[in-house]
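Removed from the display is one protein chain of the complex; every other protein chain stays in position.
Here is chain A:
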Amino acid sequence: MTTPHSESGSTVYTAADPDEVRHIDDLDEQADLYAAPGEPSEGRVFNAVGGDWNDIVGEVGSRPEERIVVNMGPQHPSTHGVLRLILEIEGETVTEARAGIGYLHTGIEKNMEFRTWTQGVTFCTRMDYLMPIFTETAYCLAVEKLLGITDQIPARASAIRVLMMELNRIGSHLVCLGTGGMELGATTVMTIGFRERERILNIFEMVSGLRMNNAYVRPGGVAQDLPAGAIQAVRDIIPELRQGIRELELLMLENPILKGRLVGIGYLDLTGCMALGITGPMLRSAGYPLDLRKATPYCGYEKYEFDVPTRTGADAYDRLWLRVKEMWESLKIVEQVVAELQDNPGPVMVEDKKIAWPAQLSVGPDGMGNSPAHIAEIMGTSMESLIHHFKLVTEGFRVPPGQAYAAVESPKGELGCHAVSDGGTRPYRAHFREPSFNNLQAVAALCEGAQLADVIVAVASIDPVMGGVDR
């Protein structure tokens, strides 16, 4: 079966017997481009870089016993970042699909073990770069639980967290729809999505100083209060966002071409979701209204009025539909939070000065953020304040030994943080339950038996972000 077999100038091999493989290697060094020296060949590798698919199929030959394994990614424009899909195909049909991950693993969880509890925010915000505020909030809720200060978080700090999270949810969904549309070839969807997200990033920049990787939510509250004019700026973008989301809605939801690509694709019913631990829009598209904001409210979500939309089709179209509707619900929450923030000034950090960083900054004439009153105190009047400042900033606060798990409803599902302390100033262990990581397990269930082109749609409907998957 492994006899070299020439057809249209190419050679096809299967690597069934190692001895024969070596024999093949002797015959043709090009059999497996990616095999290291001395490694057995996995069979001849074909690179598909454009051109007609039929030509490649013809080159491979039409022997039915051949398995064609296609590596889609890790560098591929339609796999949502460095996701590697290992597809076994028969013609256009995918018979087996596996996801290979780890290409963006940066060891964030390990790094956090060598920084203070507060500095941990700066690391974990970089996990899922489309929803930094959610990761920060989950981490801070876990740390606050460990400290036992959950009840002492000022209401205004929680409201600001909710405001930022809901804006972030819209931003994340916009990218999901935009890149999902782009992967289908609908570039207008992408430009609208990114255009609208830009408005949200401008708010983030105004509030936290950064468009992404904000490190804005801190254990005990948020880094600083909203700057002057921020509430008005949020109020100004709400009608613009409404218009933009409406535009997307009109463009996508009843579009026959889009529906033709999405309806019935990537089906995963409630049983499958439960077995695979799927949460978020994927679970809600199967009809179950699980939303932690309603189920186990945190950050004062019980105060706000909003709905949890669900669908029953359990396919890629329903997930898209839900994401659009969830943006409307998020806008509802944003409006309520903005009204609340307008009326209720107050502290945005716990009172305990052993935990609260002296970060109530204003931008000085040198363009650097500092707090003139605080600097006057530590440098001019109080040696003790200087010591406290120094100890808190360099060494951090101590967290009593134990473990805690806090979860928030992220745009992609349950985002949990398991934090363990040994009584020191640094996390003993911080583990993140990333919804993208968990949900990506469904690739096989969504794609096997479908067409190759549907893989793109199915994976886009999971909305995985590799920064979160690989951490």
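A few notes on this one:
Keep this in mind: a contact is a pair of C-beta atoms (placed from the backbone, for glycine too) under 8 Å apart; a residue touches a chain by one contact, two chains touch by 3 or more; residues count from 1.
Simple rule for what comes next: contacts and distances are computed from a predicted model.
From the set "NADH-quinone oxidoreductase subunit C", "Glutathione transport system permease protein GsiC", "WD40 repeat protein" or "Spermidine/putrescine import ATP-binding protein PotA", the protein name that UniProt assigns to the chain left out of the figure is "NADH-quinone oxidoreductase subunit C". For the chain left out of this panel, the touching residue among A:Q336, A:S410, A:T425 or A:S461 is A:T425.
When you scan A:F194, A:Y267, A:W328 or A:Y405 for touch with the missing chain, the hit is A:Y405. Within the whole complex, the absent chain has one touching residue among A:Y304, A:W321, A:W357 or A:F437, and that is A:F437. Mapped onto chain A, the footprint of the missing chain covers residues 101-102, 105, 107, 109-110, 114, 145-149, 274-279, 288, 290, 292, 295-296, 354, 391-392, 394-405, 407, 414, 416, 418, 420, 422-426, 428-429, 431, 433, 437-438, 440-441, 470-471.
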